[in-house]
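Below is a structure I'd like to ask you about.
Complex shown without one protein chain; remaining protein chains in place.
This part shows chain A:
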């Protein structure tokens, strides 16, 4: 069994070589290693104990320590309490800060508004002072104006007084003039009588001579003839205008109105060239004495006041104007109508004017206050109107709707209406105010008796045609004749006593329709105007 012994020996040597030689060393190493680990752990533990502050300390101090710990605990509690309070305080501070900010904001906004208000107050004060200054200035101005006004009032009263004296003087002068005129008339009558008597004497002489001849004429016949001839001699055609003495071109274009001055031998004409012209015809030729300007459209009618001092003209520019004749100055412009004014007349006294217009109203103006004092609604456009001086307040107006209306100034409605057969183009009143002559567009003239308000006469003739809506027909002074212009250019004159046949027909001067005629107040002169510039003065010589 040597192999077994060999193996055993080898194993023994192996174990002694590999194991026993290292066994102790490694074991010792392992012990040291373990103990080092253990010591390290212990060391760490001890260090931590040291760090923990010798807690495993003396019993002597343990009580003190516990007391201190308790104290510490208390302090800590206090500390936490204080922390808590501090937190609360901090929160409070934050809240209060927020509140403070809020109040600051409001304060700033208030301050801003205060500043704005202060500014506003300052500006308002400045404004107030400005206004006060203005006010005082205005007061001063007012005072000045008042003073001026007083001064002017004084001047005005003085002037008024002067005016009154002048008017009185004027009236006196007018009266004197009238007396002179009447004297003139009487003289003229006397002259006429004288002339007639002379003629009669001549005729009687002739008759006597003829009677002495005795050639078969009976004395009865003779006397009849003589007695009959007296009337016709007085109203003989010789006294009627028969011849055109003056002819002139009055205006450019249509001449719409003509009127004799009541005091002078002067004719006023109005035309579509917007002017009113004054013509002196006393020297046998027409001399333009003046031009009354101011109208902005054609003049439809002209009218003098009773003294011849003022002239009123109605115009198509919706206004009427008043001039003084002597200095030819425009005194008043009477507005208020809303259509063309067809007629304007003085109402007796020289400071009232009545106008009739195409706007279907009549207006009464007071020249002293320069205002329309009354408006009458006539329901139809007015072509012409007249005022009755003696009756005083009556206005007669001729209308487009074939009616003549009679107005009282105190009432709003017409108190009487007369219907005629056509549109009324013109009206004229006799001097005694008993008869009214109207031109009607059925080519007739109608004579109305105002006492009965009836048409008593109708004047018509072959060849007589009313040319336009404002053809004017007139009475003569004695209102025993009437005159009117016709469309073919002639002027017809009728005797009131004989309406069937025109007494005189004045032809061959006008080549256009005659629009207006005017009879001189004291002589038998007739002025006529037509639609083509021409004006003619007819006389009986």
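In the analysis below, a residue touches a chain if its C-beta (ideal position, glycine included) is under 8 Å from a C-beta of that chain, and two chains touch if they have at least 3 such contacts; residues count from 1.
As a convention for this text, contacts and distances are computed from a predicted model.
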item	value
Listed names "Autophagy protein 5", "Nuclear transcription factor Y subunit B-6", "Ribosome biogenesis regulatory protein" or "Queuine tRNA-ribosyltransferase accessory subunit 2", with the criterion being the UniProt name of the chain not displayed	"Autophagy protein 5"
Candidate in contact with the missing chain, chosen from A:10, A:75 or A:511	A:10
On chain A, residues whose C-beta touches the chain left out of the figure	2-4, 6-8, 10-12, 14-15, 17-19, 21-23, 25-27, 29-30, 33
